[in-house]
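Excluded from the complex is one protein chain; the other protein chains are retained at their positions.
Naming follows writing order (A and B), and every chain is counted from residue 1.
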Amino acid sequence: MTTTTTVLSARPSFVETFQRLRLGPYLFVLGVAAIDYVVIGPNQFVNALTIGAIYALVALGYTMVYGIIELINFAHGDVFMVGAFTSMFVLTQALGQDGPIDSPGMLAVVLFINFTITMIALGILGAAIERFAYRPLRHAPRLAPLITAIGVSFILQNIIQIIYGPSPINTPQVIDPAARVEIGGVSIGVVNIFTIVTAVLLMIALQMLVSRTKIGRAMRSTASDRDAAQLMGVDINRTIAITFFIGSALAGAAGVVQGLYFGNIQFTLGFQAGLKAFTAAVLGGIGNITGAALGGFVIGFVEVTAGALGFFVWGQAAVFAVLIITLVFRPSGLLGQQLGERT
Amino acid sequence: MKLRKLGGLALGAMLVAAACNTGGGATATPGAPAPGATQAPVDKGTLKIGVTLPLSGGAAADGQPTMKGAQLAVDQANEAGGIGGYKLELMVLDHAVNGKYNEQQGAQDMQTFVGDSAVVGVVGPYNSAVAKVQIPISNDAGVLQCSPANTNEALTKPEFGALDYRKNFPERINYVRVAATDDIQGPAMAVYDFNTLKLRNLLVVDDVTTFGKGVADNFQKKFEELGGTVQRVGAPADTTDFNSIISAAKPETDGVYYGGVVTSGAGLLLKQLRQQGKTFPFTGPDGIVNGSGKAEGALIQIAGAAASAGSYGTIAAIGDFPGRADFEAAYAEAFKNDADFNTAGAYSGPAYACATIILKSLEEFLKTSPDADQAAIREGVRAWASDTSNTFDTVLGTESFDKNGDTTQPFISFYVVDPAAADGAGDWVFKEQLNFAQE
Partner (left out) sequence: MTAANTKLSRTPAGGPGLRGRLSDLSSRHRSIAVIVGMSLVALVLPLIVLLPPFSSFSGQTVWMDGFTIAGIYVLLALGLNVVVGLAGLLDLGYAAFFAIGAYTYALAASPFTGWDLPFWPMLLVGAVVAAIFGILLGAPTLRLRGDYLAIVTLGFGEIVPIVILNSSKYTDGPNGIGGISPPTLLDTRFPTTGNPWPFYLTMLVLIILSMIFIYRLQDSRLGRAWMAIREDELAAAANGVNTVVTKLLAFAIGASTAGLAGVFLASKLQTVTPNLFRFDVSFTVLAMVVLGGMGNVWGVAVGAFIIFMIQSVFLKQLNIFFNNVQVPILSDIDFLQYQFLLYGIALVAMMLLRPEGLFPSRRRRRELHTEEDEVFAEHGDAMGAAPE
């Protein structure tokens, strides 16, 4: 950020204020969204926002972990998958649900309990993975924790496969998937709205947590300079554990939403979703929370637009092409986090 | 806690297993005679029938009932005293890796079969992609292979490139099949969609596999010939989000054809179609006719019984065969102790028929040359089965093969989902069958 000119002039010009707000990336995403809306139409736009919201929630975990310990947590996609299965377990075993719930009050209670239990359970899982698989390797060569992460990913997948079998399984869609509301002349599924709103609320909550609370400050300081933070009295281990807890809890929430939206889950779910969410995190500027959220939605747009234009099979390839192009031309991502590249 | 216990159990089991195996390896294939050993005239020893199918993971629902069909035939032959003085043994190899068929493992398994001189014929495979790597090997060795379920036309018909797969011995037919080919199965559903269901504008989705794309191509060609229009999309089998495809469907779309097998894709497509309020018919090949709403991973189970109403599928084999009820009863009796696969699947009958064809060929050959060695038996079985003038009385009716090894009785059976069947879980019920035999 250049501040030399602003000191000289008493009132910053409009252009300078604009630059200082760093709205460029946001406007870029908005522009992409607007053009996309025209190209693919309102229905597809809602489809894109919905899966984009899920990718964004998963991407947050990647970006937080990378921001704080510079590790690509390959197991994160599978943590998301475990979240979907935990949610199914809570809904069917603990709450005895098997289909849409009509009464709004009852629905709210069920959803609240489901989100709470799933997110806490997944948060604990995430913190446990950190404790046992990554913490012992914090000073090992970089390759070691990456390989451990791949191992953890295999283990999570296989545990779920042992318990629930290899076939895809139905999970209760407590929000009636056929229920639709009319907004501005467009018929939108209630579950789509729920997904998008939940994701946005969680992102706002996370942003508040990171920017306004003491633990948020500890996380930010650990991310920018671990040694200095330690000298200032930040408990590094605890902070990293909490980061894993929060990131995994968000992946758990994404898992809940995934189950509600698609009604069917499989143990292999995490691999592809994780890869796309990671792309979203890189696109947004890895280490940057707002960036990950924006990136998630952009990936949603890319994928759905490919489908809408009749190139569905190329959608996945397009997502990875976005990843490679971002890394080549703007490795710091849309929001250009300082943590992007620091070889 | 549950997780850890289960994981520990599995691990412990593996360790125990490892320990057991080193000690008892030899008992894994009991009764296999050393080649060339002198045999008593009454009991000449054991011959093997190979079974090559994907049997584990997500593929188990396809492979296991099919394998058991073949097993039933072999068990019955043994109970009847064997064939020509030989006892028979089923040699089963699974080429599913991580729950999905794997071509390379399929090729290795075929090498195992051809390398075991006691193997006189092989039942399988299930997936056309696997057949493409196995046929060059079995053709080279001259081992009879009978597939209950392969439908890709390129495997047998020279005009579709079958000679690429039997390059070394193009005239030696060693691969036969009782299922009708996709150039019959696809068009059959196209005619049904156009004439019976009166559909005109279809969304055709394929799962980008050898089988799925092939059958969808055949379908599309015929449907367009008839005057319908097709909007074609490919979506890999592990796709979960079909909403963008559904939203992109043209407004005049009045039906869907899904070319492929159900992993979860077809079920989720159907489910999401209904959620978006599209109630038009959902049609597809044998890949979607994969069991009732109670079967794990079946189309009806994933989409739900209600959403599955209005689904139509084909089976590339005779559906209403004369001995069907008896066969299903025999199957249920034989495998009543198997928790998962105690009812016959769509390809149990064809697998039983395949085993019957191999056994019958063996019996006929041994009648003329009872003292032949194993290599001669192998060749004799192949020659007898592929001889176009021979016929076989199988559970599916009288079978015979044409000069390419295709059945001369290519039946296509049509099934429709009855949401009330299987105690309300929904199941496929037989509707009609057509014989596409060419004169």
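Simple rule for what comes next: a residue touches a chain if its C-beta (ideal position, glycine included) is under 8 Å from a C-beta of that chain, and two chains touch if they have at least 3 such contacts.
Predicted, not measured: the structure shown is a model, and the values here were computed from it.
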{"item": "Which of B:Lys132, B:Arg177, B:Lys222 or B:Lys271 contacts the chain that the document leaves out", "value": "B:Lys132"}
{"item": "Selected residue (touches chain absent from view) among A:Ile124, A:Leu146, A:Val190 or A:Ile236", "value": "A:Leu146"}
{"item": "Sole residue of A:Val32, A:Ile72 or A:Ile120 that reaches the chain not shown, by the stated touch rule", "value": "A:Ile72"}
{"item": "Of A:Pro166, A:Gly263 or A:Gly284, the residue in touch with the unshown chain", "value": "A:Pro166"}
{"item": "Missing-partner contacts on chain A, residue numbers", "value": "70-72, 133, 136-137, 140-148, 150-155, 157-159, 161-162, 166, 271, 275, 278-279, 282, 313-314, 316-317, 320-321, 323-324, 327-328, 331, 341-343"}
{"item": "Residues from chain B at the interface with the omitted partner, ascending", "value": "7, 9-11, 13-14, 16-18, 20-22, 24-30, 32, 56-57, 92-94, 96-99, 102-105, 107-108, 111-112, 114-117, 129, 132-133, 136-137, 140-141, 154, 161, 163-165, 167-168, 208-210, 212-214, 234, 236"}
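Assume only the chains that are shown with their structure count from here on.
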{"item": "Whole-Å gap between the CA centroids of chain A and chain B", "value": "41"}
{"item": "Touching residues on chain A, where the partner in the complex is chain B", "value": "41, 43-44, 47-48, 50-51, 159, 161-163, 165-170, 177-178, 180, 189, 262-264, 266, 268-269, 272, 303-304, 306-310, 312-313, 315-316"}
{"item": "Touching residues on chain B, where the partner in the complex is chain A", "value": "2-3, 6-7, 10, 57-58, 60-61, 99, 208, 231, 233-236, 238-241, 243-245, 247-248, 263-264, 267-268, 271-272, 274-275, 277, 296-297, 301-302, 304"}
